[in-house]
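In what follows, a single structure is set out as structure tokens and then discussed.
The complex appears here without one of its protein chains, the remainder shown in place.
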Amino acid sequence: MFKWLHPYAKTQAAYSLSQRLTPWFAGICVLLLVPGTLWGLLFTPADYQQGDSFRIIYIHVPAAMLSMSTYVAMAVAALVGIVWQWRTAFMAMIAMAPVGAVMTFIALFTGAAWGKPMWGAWWVWDARLTSELILLFLYCGVIALYSAFDDKQQAGKAAGIMALVGVVNIPVIHFSVQWWNTLHQGATITKFDKPSIATEMLWPLLMNIAGMMMFIAALTCMRLNNEILRREQHRPWVSALLHDRRENQNAV
Amino acid sequence: MQNVSCSKRDRILFENLSLQISTGQLIHLRGPNGAGKTSLLRIIAGLSQAEQGQVLWNSRALDTTYFKELVYLGHKSGLTASLSALENLQYWAHLHQAPCSEALLYDLLTRLGLVGLEDLPVKFLSAGQQRRVALARLWLKPARLWILDEPFTALDTAGIALVEQHINQFIDGGGAVILTSHQPLTSSAKLQYFDLEYRL
Amino acid sequence: MQFDSLSSLIAMGGYGFYVWLSFGVSFLVMGLLVIAAKAERRNLLKTISKNQQRQVRIQKARQNGQSAQE
Partner (left out) sequence: MSQLIKGVLQRDLAIAFNQKGELAQPLLFLLIVVTLFPIAVGPAPETLQRIGPGVIWVAAILTALLGMERLFKQDYLDGSLEQLLLSGVPVFQIVALKSVVHWLVCFLPLLILSPLLALFLHLSMPMYLALFLSLLLGTPLLSLVGAIAMGLTVGVQKGALLPLLLMVPVFIPLLIFATSAVESAALHLSYAPQLAIIGAMLLCALALAPFATAYALKVSQH
């Protein structure tokens, strides 16, 4: 694994790899996300309890799941960067951060829009929503810390520590919020019955989860490439790259 | 004794430099403003890391044995303004495990022309006097390598002479010094120049 | 197909507003993310090539200066 990954610690190799991968990720993303969403919206039967409002699940659940896993992926990248001193790992981490933050935002927003018809309020201090809100703060913290530094190499390391501190805390936060929520159980009904989901509802959900994953991967690659270009713009290989591009355009 | 090869940061200051320093050598690092002298010194001191390449001490990577034999004095004096010269030096000596009996420190400060100012908070001293307190460290710690970034700023001629004499003694005793300074050094034949140029 | 007409699809059994709002905002935000990344790349490439051209100009000016001196 390590041997396989090691060449990509070099920015140039990482750039060409992610440049090659981006269209694949993007293509698979479209192939999964479009039919998955259409299937979920148009063809699955309505939930007998929640009616058609349950269709929000097809965007809410993937976003919520992947917002957490993106954070963990960030922390892994940060760890790799700190342990092996890879600059590309920090760049990958910071490329993921805004994507993850957007996923968290989507999860929160769709959660609220789902909560309004179900619970009768846009915002309920439900354990999962609260955790998600804290996750958004975590993302904001990492991004804010990164942008506060002028020297981006330093910034990457600092934000990496932040991501690691956050990931150590995620279980604690999750647990504490659950505790807090059961302690302060309000008058409103704050529980979904966890429905054992029917297969025809499940397939589009799985498709959307996989599609969102590809979306995150594609965007991470794109943003990583931007990051590499910005940081390495004075390097000879970048100028050579640009030169090739121009020649190609001229030839066409 | 040492072999450096580095390049640095988003703006490339210098690339693939190599520099070797051995006992009894004084290296005067020269270059216009912004050439990266301070950056290079900080990399050699181990404060910041080179983007590529590494700094070696006795052909090994930098570790605690290196820090035990190093005195680095940067632009910033490293003195806490609200503490006296004595307290500052005592704290520093504790950290660096150097001898720091009070008698020794009083004696040293007297030699540096700071009689009667030992107990005053450093913020009441003049810039030159503060520089003298900072330079007192060169007398305190038994080291083998000194890295000095503009040691002579704010010093008067007597002070400069004092420090130069001490540097020469140190080099004769087998020490090594790397320093930057915008004024020419008058000292010994062992002086070597190392020039950095400004790169766009 | 679960819905027999376009209007019932839009209504979503009375939940239309919430469902379409969620999907709309989500895809909008995702789209913005993509557009932002692409725009950033375009800008970067532009500034980099500008910098390169400036370098070329500087070099030319230097060479001219030298030849003039000679």
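Read from first to last, the chains carry the letters A, B and C; within each, the first residue is number 1.
Just so we're on the same page, a contact is a pair of C-beta atoms (placed from the backbone, for glycine too) under 8 Å apart; a residue touches a chain by one contact, two chains touch by 3 or more.
What you see is a predicted model; the values in this text were computed from it and never measured.
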Which shown chains does the hidden chain touch? A, B
Sort through B:H28, B:H96, B:R144 or B:H166 and give me the one touching the missing partner chain. B:H96
Residue of A:V177, A:A217 or A:V238 in touch with the missing chain, whole complex considered: A:V177
Just checking the interface: what residues of chain B touch the absent partner chain? 42, 45-48, 64, 66-68, 70, 72, 74-83, 87, 90-92, 94-97, 121
Taking the full complex into account, what residues of chain A touch the chain not shown? 82, 134, 137-138, 140-141, 144-145, 148-149, 151, 153-154, 157-158, 161-162, 164-166, 168-170, 172-173, 175-177, 179-180, 183
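Keep this in mind: only the chains that are shown with their structure count from here on.
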Per the centroid of Cα atoms for each chain, what is the distance between chain B and chain C, given in Å? 49
Cα centroid separation, chain A vs chain C, in Å, comes to 18
Which positions in chain C touch two or more other chains at once? none
Where does chain B touch two or more other chains at once, residue-wise? none
Write out the stretch or stretches of chain C touching chain A in their complex. 1-3, 9, 12-16, 18-19, 21-23, 25-26, 29-30, 33-34, 37-38, 40-41, 44-45, 47-49, 51-52
Given the complex with chain C, which residues does chain A contribute to the contact? 37, 41-46, 51-53, 55-56, 59-60, 63, 98-99, 102, 105-106, 109-110, 113-114, 116-117, 215, 219, 222-223, 225-226, 229-230, 233-234, 238-239, 242, 245-246
